[in-house]
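Take a look at this one; I'll ask things after.
As you look at this complex, bear in mind that one protein chain is not there, while each of the others sits in place.
Labels run A, B, C, D and E following the written order; every chain starts at residue 1.
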Amino acid sequence: MPCPLPIKDYPRILLAHGGGGRLMQGLIDKVFKTAFEGIGLQSTHDSAVLDLDAGRLAMTTDSYVVKPLEFPGGDIGSLAIHGTVNDLAMAGARPRYLSVGFVLEEGLEMEKLWRIVCSMRDAADAAGVRIVTGDTKVVDRGKGDGIYLNTTGVGVVASGLRVDPSAVEAGDAIVVSGDVGRHGVAVMAHREGLAFEAPIESDSASLVAMVHALLDAGISVRCLRDLTRGGLATCLNEIAASAGRRIEIQEDAVPVDEVVRGACEMLGLDPLYVACEGRMVAFVAPEDAARAAEVMRGFAPGEKARVIGEVTGDDRALVVGRNAFGTRRVLDLLSGEQLPRIC
Amino acid sequence: MPCPLPIKDYPRILLAHGGGGRLMQGLIDKVFKTAFEGIGLQSTHDSAVLDLDAGRLAMTTDSYVVKPLEFPGGDIGSLAIHGTVNDLAMAGARPRYLSVGFVLEEGLEMEKLWRIVCSMRDAADAAGVRIVTGDTKVVDRGKGDGIYLNTTGVGVVASGLRVDPSAVEAGDAIVVSGDVGRHGVAVMAHREGLAFEAPIESDSASLVAMVHALLDAGISVRCLRDLTRGGLATCLNEIAASAGRRIEIQEDAVPVDEVVRGACEMLGLDPLYVACEGRMVAFVAPEDAARAAEVMRGFAPGEKARVIGEVTGDDRALVVGRNAFGTRRVLDLLSGEQLPRIC
Amino acid sequence: MCLGIPGKIVSIEAEAPLRMGRVSFGGTLREVCLAYVPEAQVDDYVIVHVGFAISTVDEDEAQRVFAYLDEIGDLDELDPDRAGGSE
Amino acid sequence: MCLGIPGKIVSIEAEAPLRMGRVSFGGTLREVCLAYVPEAQVDDYVIVHVGFAISTVDEDEAQRVFAYLDEIGDLDELDPDRAGGSE
Amino acid sequence: MKYLDEYRDPKAARTLAKSIARRVTRPWTIMEICGGQTHAIVRFGIDEMLPDEITLVHGPGCPVCVTPVERIDRALELAARPGVILCSFGDMLRVPGSGRDLLSVKAAGGDVRVVYSPLDAVEVAEKHPDAQVVFFAVGFETTAPANAMAVKEAKRRGLDNFSLLVSHVLVPPAMEAILAADDNRVQGFLAAGHVCTVMGTQAYAPIAARHRVPIVVTGFEPLDLLQGIDMCIAQLEEGRSECENQYVRSVREGGNPAAMSVIEDVFEVADRDWRGLGSIPTSGFRLRADYAAFDADAKFAFADEPTEESTECIAGEILRGVKKPRECPAFGKNCTPEHPLGAPMVSTEGACAAYYKFRNL
Partner (left out) sequence: MKYLDEYRDPKAARTLAKSIARRVTRPWTIMEICGGQTHAIVRFGIDEMLPDEITLVHGPGCPVCVTPVERIDRALELAARPGVILCSFGDMLRVPGSGRDLLSVKAAGGDVRVVYSPLDAVEVAEKHPDAQVVFFAVGFETTAPANAMAVKEAKRRGLDNFSLLVSHVLVPPAMEAILAADDNRVQGFLAAGHVCTVMGTQAYAPIAARHRVPIVVTGFEPLDLLQGIDMCIAQLEEGRSECENQYVRSVREGGNPAAMSVIEDVFEVADRDWRGLGSIPTSGFRLRADYAAFDADAKFAFADEPTEESTECIAGEILRGVKKPRECPAFGKNCTPEHPLGAPMVSTEGACAAYYKFRNL
């Protein structure tokens, strides 16, 4: 079978293929899904939910390649735990077991590795998961970037529970759990060529307890998704596409910290597209919206939870932002990562 | 907690920390296990076996960093499927679901990626597993090596089945499924500075069908392990250590292909320490030894299966090789990867 | 072209050979060249483009749009026809 | 020191400026410098150390250990005391 | 954030919109010159607040859009060379030259680095004395003082491995070119506030007078834009054609003298090609002979293959406001933001890209 991506356009992988936008979507849809057709990977959501003879499981995987390895508010270790338990929680699962795969670069300082595995331990402990299996590879100096981590998680889904974009209905309310873009700005501040100082911490956090509080409170949760690469706007686009629904949000309802705003204004970035690592959106029945936000506000990463929008009756998958002027714009998927603008 | 590895000795990660030998064992034992104490990772065997409310599962993870990405007899894609389904099979599990994490280097040829994902598809198909979730990251050019893959697998363990080093008993026979060292030599032939030609294919293969044939045939299987980094000798050392038993093998019973021998003689390497990717050892009840080898020989990767040794009554964990001269040597764990010798 | 953002000078780091300072954008800090705003001092707001301050924000002039709004506010009282035809 | 392994010359790739050939070690092939075995031809066995052939294996001499073994075989018949004291 | 938030006040914006609506009596076409203005218009939906009579046309004021293919090709060629580090503003990385863009060259092994400021590129040169560091110096008048200072700074530090690949364009000649065309439809301009911050406003009064078009120097926030439009409509309805300044908090009539004198020292006016608009006399800057050592065009030899540009693309007419993107046969078919054929699809604020994004609203 020939490669289904028109390689005359991009015969090589670009960084943008990992940027969470259209190029990445194309890669997943055209290359991975096509290749794996019939043997799986039909869902690109946070976790796969598996029917085993033994019961219903959720499974998810992520690799972590953050730079710097240690950043204000976290490090690659805690990030890799949070990211994966969050993906399990987004399927309504209780995270149980994690695997960890280390790809270490020759020359990594042992002390740094130690700090990072300790941070993993603490994060796993807090999230109530066990790291049950692992693997270590070392690559030549210059063939890695200190540490690349993969964590894969398995969790248990309560029987009958269905938390999935396909459960989204017209009228559902959308709640965001907190201010967006902190993680992206916290790490961007260390990127060569941009060097700025952002007195802010990454939002990296486990959302597990908050999610199960929502479920336990009897909130009609249709769909949950954590905000990662590509930020809030990208996340909403993915759900709009999966659910086949138009989503509208009130842009000024989305909390953004002043430091994040400042960095975004300076670089010409849109905070709605900047990465988070400890934020989520919940799609809930309209009558539960206020209560869902209320429940979230009981948890540290949900302190600033707000209702930001709703699902419309329109079945053209699209995300629209309304602003304070009463006007709208399309919050489209980007091609790749946002690049700083001069214009 | 300070880093428990005496960092004055190795303040940085060496390639040897990934070489499957003592340094790697020290890293796992002293850094990872210490950090994760109480939250898991107590077993470093092929798969963790998990008790869920829902039933017994096996889970395993491996990252793959092979160079070149495509080699005679396989590629990183099929290797990543085989390696992980094999680890599940080694726990007596039937592999069911895989996750795949791609870390792609900017600049990777899209066509090559396509060939490799197709190869994964074929290997997964043949092994009867579904790839249910995935992740893609792209790293800067020069911060990777084309493709790093992580596959994590989940399988189901028949109730009552216990295939584990702790089940090993004095007197157990050891069967190796085929000739050793092919994979290591096939990829070493491409290493810069060594450049030789080895007209041989990697042994990369799925062992799933063969393992379940053994179990289905009613063989009393105590423990299974696939041979990977560090080869047969390292694998036996790990089991000897876990089981707390002395193992003795007849060295000239271990099949080694002539090309592999030639390469090892030339470079001063010991084929018993060279990597495989489609070979295993089975520890079985002594009375089942011949029949186990017979069953294995019914499968392509088991064609050359042979009984090579036995577990002794001695409880000092040690691996001893007997040779045709009636003498013995200790097959110790190496410090790291074998390096070519001049001497 | 020309993304330019107001920020507040929090410190002046060098006068010579190149006037440099640190500017805060809502708390985000960046080194900025102040060579083109020789008059600007700490606590002044400057418009920054690609790492260069290209002007000092004039506090009084910054109010002008609100004065204009006040005028327009008056227009609210007028009827549409007159608004179009005013001279 | 001095890992040296016998291999069979399968081709001679260059005579000048440096005599080079391909040598097979049980099927594994490697470029080897043949400058120090000017007499060696294709199908000859050479002892190779760090990529250099340092000698051609002498086929007749290679049998000498077996001749020695034959002698010793005779010793089998002798008793230990005599073996120790032979002169 | 001070000086941003107060200019985004919704109530004030509605008041201004009401004022515009009350003033307007017939259709008017106004061009906002600057891509930054276009960006704000799209982001805040300013056009939706305007009465139907007013058509906003996105002008050519975006360096990402108008940098000619020939310049991009040279940047690509330099970036691909071993030993060269090409530094660029982030938004230039996705702009296609003849067949590929800087992101692709980077993926194929070229050393391409995103910097925030031209001074960051000087730092790169200082850190890599063995490499040739080329800064891709695109931009309008606003960016010229920064690029000029980078050259002076490199000279002061004695760096012989730093140069600029210059692609500098000027606003007034482009306005003249638009107005001079037979099919021109633009009746008023919002002039670029930051360009005028640097250069002052004197150049615009003669244009306003000669072509009888109102020109309002305008800032970039919603209130700025709405006030600018209101002032422009007032002139149009009143039959005036003056140069007025809305962006008084930043723009002085004489511009920024310190900046202008450094520009004058480093650059001289030259003819320039514009992507989509073609050659416009005296419409840009080049480095003066004194700074030839820092001029990548003089320092390096180039293969200069013939440039390849889509023949389908009607970017010229789009950039001059004569046609709408939907009238282009390639729009949304061969030409998308992932694979742009022409300038207006390249940048997020390009006219075609903006229409593409809104096609389903």
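Keep this in mind: a residue touches a chain if its C-beta (ideal position, glycine included) is under 8 Å from a C-beta of that chain, and two chains touch if they have at least 3 such contacts.
Just so it is clear, the model here is predicted, and its values are computed rather than measured.
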{"item": "Displayed partners of the chain not shown (whole complex)", "value": "A, B, D"}
{"item": "Interface with the unshown chain - residue positions in subunit D", "value": "1-6, 8, 17-18, 25-26, 30, 33, 35-38, 45, 47, 49-52, 54-55, 57-59, 61-62, 64-66, 68-69, 72-73, 75-76, 78-80, 82-87"}
{"item": "Touch residues of subunit A, complete complex, unshown partner", "value": "106-107, 141"}
{"item": "For subunit B, the residues touching the chain missing from this view", "value": "9-10, 12-16, 22-23, 26, 192-196, 258, 261-262, 265, 267-268, 270, 316, 318, 320, 323-330, 332, 335-336, 339-343"}
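To be clear about the criterion, only the chains that are shown with their structure count from here on.
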{"item": "Any chain in contact with subunit C as well as subunit D", "value": "none"}
{"item": "Top chain pair, ranked by how many C-beta pairs fall in contact", "value": "A-B"}
{"item": "Furthest chain, CA centroid comparison against subunit A", "value": "D"}
{"item": "Geometric centre: closest chain by C-alpha means", "value": "A"}
{"item": "Reference subunit E; chain at largest CA-centroid distance", "value": "D"}
{"item": "CA centroid of subunit A to CA centroid of subunit C, Å", "value": "36"}
{"item": "Distance between chain centroids, defined by C-alpha means - subunit B, subunit C (Å)", "value": "65"}
{"item": "Subunit C and subunit E: spacing of chain centres that average the CA atoms, whole Å", "value": "20"}
{"item": "For subunit E, residues that touch 2 or more chains besides their own", "value": "1, 4, 35-36, 62-63, 89, 106-108, 116, 120, 139, 143"}
{"item": "Multi-partner residues of subunit A (each touching 2 or more other chains)", "value": "10, 12-16, 195-196, 258, 261-262, 265, 268, 341-343"}
{"item": "Touching pairs - complete list by chain label", "value": "A-B, A-C, A-E, B-D, B-E, C-E"}
